[in-house]
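Down below is the structure, laid out as structure tokens.
For this depiction, one protein chain was excluded, whereas all remaining protein chains were kept in their positions.
So that you can tell them apart, the chains are marked A, B and C in the order they are listed, and the count of residues begins at 1 in each.
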Amino acid sequence: MHFELSEEQNAIYDLVVGFMADKWSGDNRRQGLDSYPCQIPGELLREIADLGFYGISLDEKSGGGGEPLLTSALIAEAAGGSLFPSIMNTTLAAAKALDLCDADSNWLAKVISGQQTVAIAIEEPNGCWGLDSIELTPQMDGQGGYLSGSKILVSDGDFAQVFLVAALLPDGPAFIRVNANAEGVEINSMRRLDGQSIVELEMKDVRFEQDDVLGDGATLNQVYDIWTLLIAADLLGNAQSVLRMTTDYAKERQQFARPIGSFQAVAHRLADIQVDVEIGRSLLYGACLALEEESDEATALVSAAKAWMNDLGVKAAETGLQLHGGIGYTWELDIHLHLRQARSNAVTLGDSKYHRARVASHLMSPEY
Amino acid sequence: MHFELSEEQNAIYDLVVGFMADKWSGDNRRQGLDSYPCQIPGELLREIADLGFYGISLDEKSGGGGEPLLTSALIAEAAGGSLFPSIMNTTLAAAKALDLCDADSNWLAKVISGQQTVAIAIEEPNGCWGLDSIELTPQMDGQGGYLSGSKILVSDGDFAQVFLVAALLPDGPAFIRVNANAEGVEINSMRRLDGQSIVELEMKDVRFEQDDVLGDGATLNQVYDIWTLLIAADLLGNAQSVLRMTTDYAKERQQFARPIGSFQAVAHRLADIQVDVEIGRSLLYGACLALEEESDEATALVSAAKAWMNDLGVKAAETGLQLHGGIGYTWELDIHLHLRQARSNAVTLGDSKYHRARVASHLMSPEY
Amino acid sequence: MDLKFSPQDEQYRERLRAWLDVNLKQHQAVSKAGDVDPVQAARDWQKTLCEGGYLGLSWPREYGGQEASLTQQVVVSEELARSGAPAPINTIGISILGPTLIQHGSEEQKQRYLPKILNGEELWCQGFSEPGAGSDLASLQTRAIEDGDHFVVNGQKVWTSLGMIADWCFLLVRTNPDALKREGISYLLCNMKTPGITVRPLRNAGGGSHFCEMFFDDVRIPRENLVGELNGGWRIARSTLDNERSGLSGVISIENNLDRLLNLSTSLNRGKERAIDSDSVQQQLAQLWIEKEGLKYLGFRNLSDQIANRPPGPAASVGKLFASRLRQKIGKAGFDIAGPLAQVGKKSPHSIARGRLQAMYFDSLGYSIGGGTSEIMQNIIAEKVLGLPRSYED
Partner (left out) sequence: MDLKFSPQDEQYRERLRAWLDVNLKQHQAVSKAGDVDPVQAARDWQKTLCEGGYLGLSWPREYGGQEASLTQQVVVSEELARSGAPAPINTIGISILGPTLIQHGSEEQKQRYLPKILNGEELWCQGFSEPGAGSDLASLQTRAIEDGDHFVVNGQKVWTSLGMIADWCFLLVRTNPDALKREGISYLLCNMKTPGITVRPLRNAGGGSHFCEMFFDDVRIPRENLVGELNGGWRIARSTLDNERSGLSGVISIENNLDRLLNLSTSLNRGKERAIDSDSVQQQLAQLWIEKEGLKYLGFRNLSDQIANRPPGPAASVGKLFASRLRQKIGKAGFDIAGPLAQVGKKSPHSIARGRLQAMYFDSLGYSIGGGTSEIMQNIIAEKVLGLPRSYED
């Protein structure tokens, strides 16, 4: 039994944090708020791909780094804490999705190497989250079929060349590969609250062939869990960064001739967030391990991590903003960027209520 | 417009507080925990009756004091804050109930003068609160009928000579008068968490006559609202007392060479309770006025007051216990008596969830 | 105890409604025409309000006020809020400087400034906070040195609403650096056209530009612009803070926000149900309504105190603290109710209430910071209401 990060994992986490500190800042994100969507320089994207992040948790025979899922989560955490955009999570999830679906290895290689952006389209305009709420049903014929309908809230859809569209096929749910430039496809920006790319994907009689169909119900569940966990990690990193910023500020900022961090009204709230961050980190590690080991509790633990991190991310950023006082309420300080990102991620792939309901069904299941 | 207590009301409130400080203490309540139920000396009960509290909000022509309902609520508040038992609320409510039901004036006079204790029996063993959950249905004949079934959680049932039993009659809900010593009646003590009297009332073919039937659906709703408000007032007084005790303690108790009340961890939590007490007081006054004026929002406001005071009473007592530290966790300090009373009252005539649901139906009603 | 208005008050309400029917529509028509400067339109609206007799209700007649009764004041704030009429642009001048001058100003100052505050001819901003003096306002560093019949002011102010458009500023400055920190502060009135003033807009977290920072570089202010006594500014500033913190008008805007949420939750679908059909949404909305009612009746209690000439005092902090928390709960509830679409920006497909929920949320976050943080309110309640010992030294 050893329940701690390996040396490699610590090194990768530090690498990402340092890399982002050099190459990325809140100003990049402010740009996305002023002129949607938040842009990432092509060179930076190439560097990230070259560092081998995207495939790090894939088997070496799939061209990956052979690391466990947790390593991807650590990258997501470091990126989230650095305000790096969602394309990191989207691509980590897409690479996993293609691998789990046994997609063509050339295609997977393109994604891992950053030559192609693949977005995953799940949510529909019905006000609900999750695979159970998918209603999109293609018209099938012998060789494939036609898709008509719409997907919304598709992360990084402004940049994607290819979409994995979750749909209900006769044998159950599966992904359908849809090219962004296919006939009948219309992409409308939805301008996420934090300036990141989300789109509405409108499809009208979009043709697909049999080999455009990927995965099955079980695969989609795995992809949903993995992606959810990556976003939970993003929220954790976000909270951790806000806690660090605010703690540093509380040590420096003087009021009433004392650092404000010496007031319990400030100190205890930061202590509470420290506690919540530690619990969140523990849940993240536990959920990653459970997914890796295909435990019966894996889905419940993923939901536990996401529900907790939703609340943590928002609470940390709101508290950080308040404890910064007037300066926290300015555009120039990064706190509102963290808050926007936390608020957005907290309603991506399920809010706390949705995930607690998933936990509750686990507790009510006969196996528990 | 004037939204404040009259001089008379202030005087009555002070009178009750002073009276209780002289005649009643936490030790009386500890007795009720060691040998259920909490006893009140007969002489004390007579003094209270003689002071004219029980009928204070009845019309003068009913033998009452002609004061508005709020005056009764203030008495309930002062009694609750003094840890005086529920018989005060029960009797205030019973007197109102008899008056609203146009009961025989001799009977009402007996109750107001403290010669007879009347308990009101509403809840049944179905896990629910409220008049909508009443299932007890008598067998009717021409002159009256027979009651079989059970009522639980009947406050002060150990002391009552008469029960007003809420039942479903052919024309809707009504009270049925049942004497404690009637044939077929069995009374089992239920030992409330705070040592006060609650009973299970088992009825087997208990005979009643036509003139034992009192009130109708509207009356029962009014009685339920009034009684609920009195218990909310009890909870408010309870919270106010705990706040005062704990504030006094925080001024005196030294740790780290300072009074603990100079630590924000203590001071801000007391400030928050002060805020909640002020809001609670405002809700209590508002709900009393609305009931008095028969406003459309009266029931919603009663539920608002009860939901708020449930949470306030429990939060104040739990916080008070914690802030007293080790001493707060002893049997000798009155804090646990306040906590027990608050916890019990918070699930009497509806917990917060129940009352918020009543508020929600008001918000969703077409009239809102 | 009753909440009834007198027949006279009700007549007054009827007249105001009729007046609003005509004048508000006219103002809205002008504003919508599009080719008007919005600041000018807002000044015009204030002038209209002033001429109608619906501003400065508690002020003496001799300075343009109405000397109206408190219940009439309540009627006006209720009707203006319910009609959706914009607040007068010179709110800061009306609600903070006006009462200060009436209480502490010289006769000349009252005559010179009060009427133009009311009719909007002179817009005012407030120069209190500084980068180093937020919660600890009394530690402000902006210096004013006496030089003949002038003060020469140097320093920096922040979080100044309307700083870009204001004609005048009321300022707290340090005139005696050697005194105890609350003892060496003076209250000055400063024309914003005085040489040496630089104003820069500050963008807030929600993206708007409501705030400015102001730099004072050898700014000369005539001595006659001193309010009250030299070095007596702290108590003067303090006396109007409590006024700012009480009052009913906040409740009505909270009520409007809550109604917006309620409407949204009946119109938004979550799967086959409406958002409001969920038990937890009902519980949440009910709780918000309960708190709003509590705040409303607290407001009536405060008002009764005012009618009886009892000053609001530190208890006003109770209302300010609770109101800002409630605003934030409502702001946050918007995200819970909106569900997956909570993250969609305005001007996008599927955006909710054209981004208004999000704006409401960001606005709400400012309430627990501006005008004294919630932590300062908790200090005040602990010390001044409960009598607990102070948690820190000055």
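Just so it is clear, a contact is a pair of C-beta atoms (placed from the backbone, for glycine too) under 8 Å apart; a residue touches a chain by one contact, two chains touch by 3 or more.
The structure presented is a predicted model; accordingly, all values stated were derived computationally and were not measured.
S.K.: Given that one chain is not shown, what are the shown chains it touches?
M.R.: Per the touch rule above, the missing chain touches A, B, C.
S.K.: Tell me which of A:Asp102, A:Glu278 or A:Asp296 is the one touching the absent chain.
M.R.: Counting the whole complex, the residue in contact with the absent chain is A:Glu278.
S.K.: Quick one: which of A:Lys23, A:Lys110 or A:His268 touches the chain that's been left out?
M.R.: Final answer for the missing-chain contact: A:His268.
S.K.: Have a look at B:Asp99, B:Glu200 or B:Asp276 and name the one touching the chain we're not showing.
M.R.: B:Glu200
S.K.: Give the residue, chosen from B:Glu123, B:Asp156, B:Asp234 or B:Asp272, that touches the chain omitted from the document.
M.R.: Final answer for the missing-chain contact: B:Glu123.
S.K.: If the hidden chain were put back, which residues of chain A would touch it?
M.R.: For chain A, the residues touching the absent chain are 1-6, 68, 70, 243, 247, 250-251, 258-259, 261-264, 266-268, 270-272, 274-275, 278-283, 285-286, 288-289, 293, 300-301, 304, 307-308, 353, 356-357, 359-360, 363-364.
S.K.: Take the complete complex as the reference. Which residues in chain C touch the chain that isn't displayed?
M.R.: Spelled out for chain C, the touching residues are 278-280, 283.
S.K.: Even though one chain is hidden, which residues of chain B still touch it in the full complex?
M.R.: Counting only chain B, the missing chain is touched by 33, 36, 123, 125-129, 133, 152-153, 188-194, 198, 200, 254-258, 260, 263-266, 318, 321-322, 325-333, 335-336, 339, 343-344, 346-348, 351, 353.
Basically, only the chains that are shown with their structure count from here on.
S.K.: Roughly how many whole angstrom separate the Cα centroids of chain A and chain B?
M.R.: 52
S.K.: How many angstrom between the C-alpha centroids of chain C and chain B?
M.R.: 41
S.K.: Counting only residues that touch at least 2 other chains, which ones in chain A make the list?
M.R.: In chain A, the residues touching two or more other chains are 263-265.
S.K.: Name the residues of chain C that each touch 2 or more other chains.
M.R.: Correct list: 375, 378, 391.
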